[in-house]
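A single protein chain has been removed from this complex, and every other one stays in its place.
Take a look at subunit A:
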Amino acid sequence: MEIAQVVGLALMVTIFLLILRQEKPVMAVLLSMVFSILIFILMMGKMASIISVMQELTRRAGINFFFMTTILKILGVAYLGEFAAVICQDAGEQAVAKKVEFASKIIIAVLALPIMVAILESLLELMPG
């Protein structure tokens, strides 16, 4: 039961964080970061299996995997941005968290731009005149 491991770890980290925040706030932030990275690594294998299923479904539906790759990249950027922003917020750095969110939004927009342009150009070519 992996969820039991995650929950146990999370509870332990929470207790440690409660103690550390009073004594050493810097260490608390570090512990929070380590926990985030650990969870991310733990879930990496599961993510890989999800992606392989998605890949198979995309192939069956006859969709180019390029689009799927773009969407997965966008999801990755969103998750990483969210993680970083939450860690920054935990450390009390609201301004840095906002900047991380801003960067994530821009990167997502840039990644989604080619799909949007392709749709628009195709539709414009279809229209008469």
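Quick note on the criterion: contacts are C-beta pairs under 8 Å (C-beta built on N, C-alpha and C of every residue); 3 or more make two chains touch, one makes a residue touch a chain; residues count from 1.
In this text, contacts and distances are computed from a predicted model.
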- Considering the UniProt annotation of the chain absent from this complex, which name among "Cytochrome c oxidase subunit 2", "Putative spermidine/putrescine transport system permease protein", "Heme ABC transporter ATP-binding protein" or "Sporulation stage III, protein AF" applies? "Sporulation stage III, protein AF"
- Note on the structure: Per the whole complex, from A:I39, A:V96 or A:A112 the residue touching the absent chain is A:A112
- Query: Given the full complex, what residues of subunit A touch the hidden partner chain?
  - Reply: 50, 54, 57-58, 60-64, 66-68, 70-71, 74-75, 78-79, 81-82, 85-86, 101, 104-105, 108-109, 111-112, 115-119, 121-123, 125-126
